[in-house]
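The structure under discussion is supplied below as structure tokens; questions concerning it will follow.
Right after this comes subunit A.
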Amino acid sequence: MSEARAHEPHAMEAAVSHEDAVVGNEIVRHKLSSRLIHWAVALFFFGAMFSGLPVWSPVFGWMANIFGGLQVCRWLHAWLGVAFAVSSLAMFIQWFRVMQFDKSDKKFSLKFYVSFSDDEDPDVGRYNGGQKFYFYAAFLGAVALLASGIILWWPTSFAIPWRWAAVILHDVSFIAFFAAMAGHVYLSTIFEPGTFESMTRGTVTKDWARTHHPRWYRQVTGQATSKDKEL
Partner candidate 1 sequence: MALQGLEIRQSSAGLRGTHTGIRNLPIVSKYIDTTICIGCKACEVACQEWNDLPLAQTEQVGTYQTMPETQSNYWNLIKFREVEPVEGFAWLMRKDQCMHCSDPGCLAACPAPGAIVQYQNGIVDVDPERCIGCGLCESGCPFDIPRYTVGSNKMAKCTLCVDRVEVGLEPACVKACPTGCLQFGDKSALLEMAAHRVGQLKADGFVNASVYDPPGVGGTGVITILKHGDHPEWYGLPKDPHVPTAVSFWKKILHPIGFISMAAVLVGLAGHFMAFGPKKPKDFSGDTGDNKKDGAA
Partner candidate 2 sequence: MTNGWVDIKNADVVLVMGGNPAENHPCGFKWAIEAKKTRNAKIVSVDPRFTRTSAVADIYAPIRPGTDIAFLNGIMRHAVATGRFHEEYVKIHTNAPYIISEKFSFNEGLFAGYNAEKQEYDKTQWAYEADPKTKAYSVDHTLQHPRCVFQLFKKHIDRYTPEMVEKICGTPKDQFLKVADMVTSTGNAKRVGTVLYALGWTQHSVGVQMIRGAAMLQLLLGNVGRPGGGVNALRGHSNIQGATDMAGTFEILPGYLQTPRAELVDLKTYLEKVPPKTLNDEAWASMNYWQNYPKFMVSLLKAMYGKAATKENDFGYEWLPKVDGNYSWMYIYDDMYRGSSTRAGGTEPAPEGFITFGMNPVGIGPNTPKTLAALAKLKWLVVGENYEIETATFWDSKKTEKYGGLPSAQIQTEVYQLPCAGFAEKDGTFTNSARWLQWKWKAVDPPGNAKTDQEVLARIFLAVRDLYKAEGGALPEAVLNASWAYTNPASPDLGEVLKETSGKALADIPDPKDPTKILVKAGEQLSGFGQLQADGSTMCGNWLHSGVYTQAGNIAQKRDNADPTGLGMFHNWSFAWPANRRVMYNRASADAEGKPWDPTRPGISWNGEKWVGDVPDMKPDAPPGQFGAFIMNAEGVGRIFAPALADGPMPEHYEAIEAATDNILHPKVTSNPVSKKFKSDKDLYGKKEDFPIICTTYRLTELYHYWTEHTAALNQLQPGFFIEIPEALAKEKGIENGGRAKVTSARGSIEGVAMVTKRLRGLMVDGKPLWHIGFPIHWGYQDDPKHAGPLANFLTPTAMDPNTWTPEFKTFLVKLEKGSGDGTPRT
């Protein structure tokens, strides 16, 4: 442990910009900018959610108090939504290359993933198929929320049928987004200990990487096989 504490500053420094750097027992998983964007998306999402839910249903009316009432929510939600959409776009640009599906993703099984906590597919790279799918789904959700949100923001500029569609789309996409987001938070916090640090410190332990993303582990530690390179 003392050793780990000794090299700790080095790992944090590397984590600012050197993704995949191996520093002692840690591997840099997310550079600072990625983490900032991620947290911006998260912050704006939660902001929008908490300011949007009281508009959605009076059950959540109390949430409006966080922002100073429903009147504030009406405009703040819209701007938080825009911020959420903009940061989502930034995240998309940041990550869409590494999120391209490859052959190994075909093997990905959500059922297997969530129910089997032991052996994972040795071909899982930096991101597994579920993460990639979630990435695209989240982006699509953001687009849907933004598009329907714009209609709801300026109601007078759109014909009534468009506004009906917008209400329903905004709701459906939110419900889907909420479910996905809840799963995401759960998986990356209590379900898989060690994951949350990748978004705070930016690093994961070698054991974590080797457990959940074996191919990525092999690649960053220089133990890649020719098959890894093909993928």
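A few points about this structure:
To be clear about the criterion, a residue touches a chain if its C-beta (ideal position, glycine included) is under 8 Å from a C-beta of that chain, and two chains touch if they have at least 3 such contacts; residues count from 1.
Regarding candidate selection, all candidates are chains of the complex that A comes from, given by their letters.
This is a predicted model, so every value here is computed, not measured.
The candidate touching subunit A in this complex, chosen from 1 or 2, is 1. Taken in their complex, subunit A has these residues touching candidate 1: 55-59, 61, 70-71, 73-74, 114-119, 121-122, 152, 155-156, 160, 163-165, 167-168, 171-172, 174-175, 178-179, 182-183, 186, 190-194, 205-208, 210-212, 214, 218, 221, 223.
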